[in-house]
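Below are the C-alpha cells for one structure; questions will follow.
Rest of the complex left out; these chains stay put.
A and B are the chain letters, set down in written order, and residue numbers restart from 1 in every chain.
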Amino acid sequence: MSLSLLFFGVTADIAGSRKSDVDVPDGESVEALLVRLISRYPKLASHKLLFAVNEEYVDIDTILKDGDEVAIFTAVSGG
Amino acid sequence: MDFTELTAEPIDITSVARRVVPPECGATVTLDGYARKFTKDKTTGEIRDTLYLVYEAYEPMAIKEMEKLIEQAKKEFEISNVGIVHRLGKLEIGETSVVISVAAPHRRAAFAACEWLIKQLKRTVPIWKKEVYADGEVWVEGEAPN
C-alpha cells in the first residue's frame, strides 16, 4: 500500500524533504513505519516523535491504511 | 464569532480582540505571545540572543486542533467567543507570534479560559518554532501532549 509522508521542522531537516510517498506492506503499523524511517534517517532516533494520520494524532500501534497521510514530527513548540 | 487563523502577515491585537466581542459581554482577555530576544537554553541554562524566529505549521491539522481547543474551552468555561490567530514564517524580535482573545460575560471565566487555551495550544497544536542565533539555529522541541 502507498502512504504519503509529511515532515515538519526538525524531521523535515533530517528527511531532507517535507513530503514523500512510500510503499509499505498492507497492515503496517505506525511503529513498523517508524522503524523503517529510522533505518533510512538514523538521526530521527534522537528525537521524541509524534505521529498524525490524516490530521489526527495517533498512537504508535495504529494500523495504517492505503492512501493514509502520515505526519512525523517532534513535540510542538508554537505559541 | 469564534475564529482560528494562520497568517504570514503581522497580527493586530486590537482587531483580534474586537472580533470576539458580542454585545452581552463586558470584557475580553487577550494573551499576546511574541518573539523574545533572550531565551534560556533548557539543557545548558545558557542565555541565547535570538536574531529572529521562524514558525512552521502543519496547517490544516493546526486549524483543526485550534478549533477543537475552542470547542473544549466553550464546554469547560462560561465564555462567549474565542479567537486564536497564530503567525507563521519569519518573525522579527518583538513581533506577535500568537494572539488568543476570549470574550465572556464575566471576566473570571475569560481569564481562566485564556490561560487554559494557551497552555493547551503549546501542547497540541502542530506548530514549530525555530530560533535563529548569530552562530546557528535550533528547532525548539516542546513537551509531548501525553
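The definition used in the following text is that contacts are C-beta pairs under 8 Å (C-beta built on N, C-alpha and C of every residue); 3 or more make two chains touch, one makes a residue touch a chain.
Everything numeric here is computed off the predicted structure, so don't read it as measured data.
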{"item": "Stoichiometric formula of the complex, labels as displayed", "value": "A x2, B x2"}
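Convention: only the chains that are shown with their structure count from here on.
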{"item": "For chain A paired with chain B, centre-to-centre distance based on mean C-alpha positions, whole Å", "value": "25"}
{"item": "Residue ranges of chain B touching chain A (in the complex, touch as defined)", "value": "33, 55-58, 60-62, 64, 86, 97-98, 118, 121-130, 139-145"}
{"item": "Touching residues on chain A, where the partner in the complex is chain B", "value": "6, 8-10, 12-13, 47-48, 50, 52, 55-57, 71, 73-79"}
